[in-house]
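The following block contains the structure, expressed as structure tokens.
All protein chains but one are shown in place.
Now for chain A:
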Amino acid sequence: MSVNFIEVRSLRKTYGTTVAVDDVSLTLEEGRTAAIIGSSGCGKSTFLRCLNLLETPTEGSMRIGGDTVTFANDKMASGEDQALRFRKSMAMVFQSFDLFPHMTALRNVSLAPTIVNGLKREEAEGLALKLLERVDLRHKADAYPGQLSGGQAQRVAIARALAMNPRVLLFDEATSALDPELVGEVLAVIKDLAKEGRTLLVVTHELAFARDVADTLYFFDQGRVLESGKPQELMSNPQTERLRAFLKRFQGPLNS
């Protein structure tokens, strides 16, 4: 019997009267990849941000491994002592890269291991070089973000997230800000991570990618999970009109 590694229950996040995430439950086994799709404004980013505790959920509970945090009335109700470990077990890659523009690629990757995990500078830089190597950017170690292409910047951001040795990686539309010809190189890295047995939660508009890489697909609509299941099944046989309409709009990329 496989135990779910990530377990989110009845997560809700409201901003005033706006319900951004509404009663979302999600489970994921270790080493698996879940993809989240849905049209703009349906709460995908908010969901990931809640999971990473960048936002405080309004209600619900989230567990990663043995660490559980619960929320009520826009506050953490329990799990305060586990919150840091909870947050440390994941790292997020953002649509806008958000590299530190005043630091070299190497320093971007080695900063957090040094000041958060207490690695010595040489150790952290050794680690950073290894990670840059695996995203094929060792030769850009001394470049500043302003000197990198979008695809390269996003790969550095992935290395930066990996440097914290997270058990789960969260991707929030990691390729949406990229020129079409740069999307592939970033998706290839994510694909490799999935193959390697990392646990990934990927918000994406690349349906073909979601179909090929994800083990589970979640379709968000107006803050709720409207459908979930095996990507192929969901895509070839959508149960709701909403998903059918959504897929239709994205048919182009699917067939390519």
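Heads up, the rule we're going with is that contacts are C-beta pairs under 8 Å (C-beta built on N, C-alpha and C of every residue); 3 or more make two chains touch, one makes a residue touch a chain; residues count from 1.
Assume contacts and distances are computed from a predicted model.
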| item | value |
| --- | --- |
| Hidden chain of the complex, named as in its UniProt record, picked from "Iron-containing redox enzyme family protein", "NADH-quinone oxidoreductase subunit F", "Fe-S cluster assembly ATPase SufC" or "Amino acid ABC transporter permease" | "Amino acid ABC transporter permease" |
| Residue in contact with the excluded chain [from A:I6, A:M92, A:V135 or A:A214] | A:M92 |
| Option touching the unshown chain, where A:R160, A:R198 or A:R211 are the choices | A:R160 |
| Those residues of chain A which, in the complete complex, touch the missing chain | 49, 52-54, 84, 87-88, 91-92, 94, 96, 98-102, 111-112, 115-116, 144, 146-147, 157, 160-161, 164 |
